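All protein chains but one are shown at their positions in the complex.
Labels A and B are assigned to the chains in the order they are written; within every chain, residues are numbered from 1.
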Amino acid sequence: MKRLNLVEVTNLTKDFPLSRGLIEVLSRKRKFMRVLDNVSFSVLKGETLGIVGESGSGKTTLARILLGLIKPNSGKVTFMGEDLFKLRKLNKLEVQAVFQDPDSSLDPMLQVKDIVSEPLLNEKMSKEEVKKSVIEMLNRVGLSEEIMNRYPFELSGGQKQRVAIARALIKKPKFIVLDEPTSALDVSIQAQLLNLLIKLQEEFGLTYLFISHNVNVVNYVSDRVAVIYAGQLVEIGAVDDLINNPLHPYTKLLSACVPHPNPENRITVKDFGEVPSLINPPSGCRFHPRCPYAMEICKKISPKLEKISETHWVACHLFNKR
Amino acid sequence: MKDNQKNKEKSTKRNTFYQRVARSIIKDRLALLGLFIVISFLFISILIALLGQYILPYDPIKMDLSSTLLPPSSKHLFGTDRYGRDIFSRLLAAAPTDALVSFEVIIFSMIIGLVLGTLSGYIGGAVDEVIMRVTDIFLSFPSIILAIAIAVVLGPGVKNAAIALTATWWPTYVRLARAETLRIRTLGFVEAAKVSNLSSYQIILRHVIPNVLPTMVTYATLDLGGVILTYAGLSYFGLGAQPPSPEWGSEVFAGQDYLVIAPWWPIFPGLVIAVVSIGFALLGDGIRDAFSKQFVSK
Partner (left out) sequence: MSMFVLIGVTTLTFLISRVVVPNPARAWIGPKPNPDLLKALMKKYHFDEPIYMQYFYYVLGLFTGDWGIDPYSSIPILTEIGMYLPVTIELTVLSLIFSMIIGIPLGVLSATHRGKAWDNLVRLSYLISTSIPIFVVALVILLVLGYWLKIFPTSGQLSLNVARPPTITGLIMVDALLTGNINAFFDNLYHMLLPSLTLALSSFGIITRLVRSSMIEVLEMEYIKTAKVKGLDRNKVFYKHSLRNALIPTVTMLALLTAWFLGGSLFIENIFSLPGMGRYTTQALLMFNIPAIMGTTFLFTLIIVAMNFIADVLYALLDPRITLE
């Protein structure tokens, strides 16, 4: 039953320096924005962990740290037990990514075959071998090999994202970070792509970290879901727990915002106030200004993640008392 | 099915974008005039470079003391100079040099700009700081004075003039390439390349330079006129091709003492420089305009 932790994230914190005026430079005061605050979780081998949060909640920063693109200020990321930032070569770790915007994630000056084969650039492979695996990958993601000599601008949005997936898969990675891979696409194509991702996960035995602002999409693909709010992890649990028994008020809020068939009745997160500023975040629980159940303690003390069940954890004072 | 349909839509959209740019240039009569001037200049330069003396009306170098300082006529379109040489022929004969120098300067500036600008923009840090401060020095100083100074130090001649011009021309290209690099390095495909573990060097060669190049080439095409203008300034001070070889700028200098008795001698060469340089400016302005219009209407 117990599965191996493929990725382990412990106490991850990331600050971004703010642009400074002359006065700040002179007084050597640097202002920071805490984008990620003490985030810990693990990803089990073969599962899909969904990360859901509003824009500005730090989910993309999390993705970029996991991909080794930026370094955290503190905390640790291990991949199969090895420290991510102690290893010089990231590709040993077999991590790949699919980004949100297919228009910018594919180099407009390169042909599809060169884009897809890019991860193999530093491998000692013959041209024929590379070509063979490009064709294979294109077929696996549902594209015909005729597309090989096309440029990205000749492709549709869905085709582009399939090319990006082919590129991520060609080196047979173990772990793929999917940063809003479908949010730039039309709804009908979104579903196709999600099903493709699920199919490929089974075929290749992949582990996914699936990041999205869309609760429905996350619930559809994920085995477990982590909810992130203003840089803090507020709830994590099996997808059933979060759908049937959301505990954190923010998770409840997000679930309530699931599109209602009638747009008139649709509630959006925005209806409950603005995302807090990360420059001067609210004291205590960062959600308390928007929380309908806020108590005195919420303004003062930031709640810790508490175990509710074997699969379900939440960071909220409402459940802290026990 | 759906993908295919969208694909078609997209490609036609793209076609019409360039078609609209082209159409807008054709509609812009001034840009068209510029295009005509630029093409004629390049055509004449190539023709003269290939066929030389066979097609010139007169020998541009041989003196003819029986026909000195003749005013413009049907025989001598732009008149003759103090040595009886046909000014029109001399100006035509000088065209290839100007074209060649401006191409050399632009190409070398582009190469320097691509190398330093992409390094500066991509690697950043101390490398960026040093390269930027050096371009600051160059850009803050009057470029014509700098070019003349370098040409003087190197000694007069076409090759040295081209080197002197390149030495003052490259900083703009470094800035341009750097600005583009800063934009490109944040794009998804660069991040994807980093995830795929490409080295900075590989990313610059594979992704950054090919994406910087189109902007650079567009800018460079429009910049040719500027080089011709500045080169005329150098040759005005006798730092271009050496006499008796003809040169547009030095022709003006030689003729300016005869401004009152034979105004055609300095004025016509001056007008030729002006017309060519205006041609490039009109074309460049038209292209820029057409592009910006398309982006606005989008």
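The definition used in the following text is that contacts are C-beta pairs under 8 Å (C-beta built on N, C-alpha and C of every residue); 3 or more make two chains touch, one makes a residue touch a chain.
Owing to the predicted nature of the structure, the values given are computational and were not obtained by experimental measurement.
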item	value
Residue among B:A161, B:A232 or B:A254 that touches the chain left out of view	B:A232
Positions on chain B contacted by the hidden chain, ascending	30, 133-134, 136-137, 140-145, 148-149, 152-153, 225, 229, 232-233, 236-238, 249, 252-253, 256, 259-260, 263, 266-267, 270-271, 273-274, 277-278, 280-282, 285
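Criterion: only the chains that are shown with their structure count from here on.
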item	value
Separation of chain A from chain B, taking each centre as the mean of its C-alpha atoms, in whole Å	48
For the chain B and chain A complex, residues of the former touching the latter	2-4, 6-7, 10-11, 14, 187-189, 191-198, 202, 206-207, 210-211
Chain B-touching residues of chain A, taken from the complex the two chains share	64, 67-69, 89-91, 95-97, 99-102, 104-110, 115, 118-119, 121-122, 153-159, 164, 167, 171, 188-189
